[in-house]
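And then chain A:
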Amino acid sequence: MSEMRFEQPKTAEAAAALLAGTQGLGKVLSGGTDLMIHMRNGNVKPELVLDVKGIAEMNTIAVENGGYRFGAAVSCMQLLENKAFAETWPGVIDGANLVGSVQVRGRATVAGNLCNASPAADTVPAMIAAGAIARVVGPNGRREVPVEEIPVSPGKTSLTKGEFIVSFFLPKRAPHSGDAYLRFTPRTEMDIAVVGVGLNLTLDANGICTDARVSLGAVAERALLVPEAAAALIGTKVDEAALNKLAAAASAAARPIDDKRGTKVFRIKLAGVLARRAAEKALSRAKGN
Partner candidate 1 sequence: MSKHHISTVINGDPVEFLCATNQSLLDVLRNDLNMTGTKEGCGTGDCGACSVTLDGRLVCSCLVLGVEAQGKTIQTIEGMANGEHLHVLQQKFLEHAALQCGICTPGFLVAARSLLERNPDPTEEEVRFWLAGNLCRCTGYNKIIEAVLDAARELRGA
Partner candidate 2 sequence: MEIDTQAVAPQTVRVMLTGGFSRRYTDGVREFEIQARTVRGVISAMDRLYPGLGEHLEEETSLAVNGVIHEVVYTQIIPADAEVFFIPRIEGG
C-alpha cells in the first residue's frame, strides 16, 4: 500500500513549497467534500494531502479597500454566518447556501467548488457575476486571476502544477447594486444544478442599469461569463423588453449536453427562464439598497 503523506502548513508559501517538493500528486485539502469522494473511489491517489485550514489568510473573512477578501479555506457556512458579507453579496450567498446539505456546507469551500471544476458548481456563477478575483500562490509566487479564468473543463483548471488559491477578492459595491444566483434542480436540496445563473447589476439614481454581469452554470464545459446577456440589461430599466432580450441571450449562449441530469433542450430553455428570474431578484435587491 503506497504511502500518503499528510501535512498542515502554517503559511501559504510553506504549502506551496511542500507541493513543489512532491513528485507525485499533491492535493490541497480544505473542505474535502470532493477530495474525500475521489479518494474513496480511487479516482485520486495523492502522494501528499495538504490541509490548508491552519493558514491564517486562508481562513479569514475581512474588509479590504471597501471590498471583501475571504480565504480559500473558509467554509460555506462561515460565509453564510457573516452577516455583513451576506448583506453585501446575497447572490454569492445564494450559491454558497445551495452547495450540498448543511453538513456539506459546514466543510465545503468556494475555492474547492471552483477548483473541482464542475460546470455545475453552485458558487461559481455568482462569483463570476460578482467579478471576484482569485489570489493564487505557486512556485513562482503570487498572481491574481479573475474567477472565470480558473475552470477550463470538467475536472480541469488553468492552475499550473503547485498552484492553489489562497483567497478571493470581491470589489467594493456601488450603491443600488444587487446580485442573485438561481439554479434549477429536481429536488429542493441535496442536488446538482441542471442549470445555474449568477447575475449582478448596478442601477443609477434613475433606476437605469449601468453595469451588469451574467454567468451561466451547467450549460457548457465550464461556467460561462455571458457579456451579451449583460448587454441586454445595461442602459435599460430592466423592463420586460430587457428581460426578454436577456433570456434570449442566455439561452443562445448555452451549449449544454444531454446527460443524466437534464436534456440539452431543457437546459437551453431553463438558462433563459432562470436568467430572467435571477435578474428580477437582483433588481429588487438593487432597489433595496
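Behind the choice of candidates: all candidates are chains of the complex that A comes from, given by their letters.
Note that a contact is a pair of C-beta atoms (placed from the backbone, for glycine too) under 8 Å apart; a residue touches a chain by one contact, two chains touch by 3 or more; residues count from 1.
On a predicted model such as this, the values are computed, not experimentally measured, just so you know.
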| item | value |
| --- | --- |
| Touching candidate for chain A, same complex, options 1 or 2 | 1 |
| Chain A residues within the candidate 1 interface of the complex | 1-6, 29, 31-33, 36-37, 39-40, 49, 51, 75, 77, 100-104, 106-107, 188-190 |
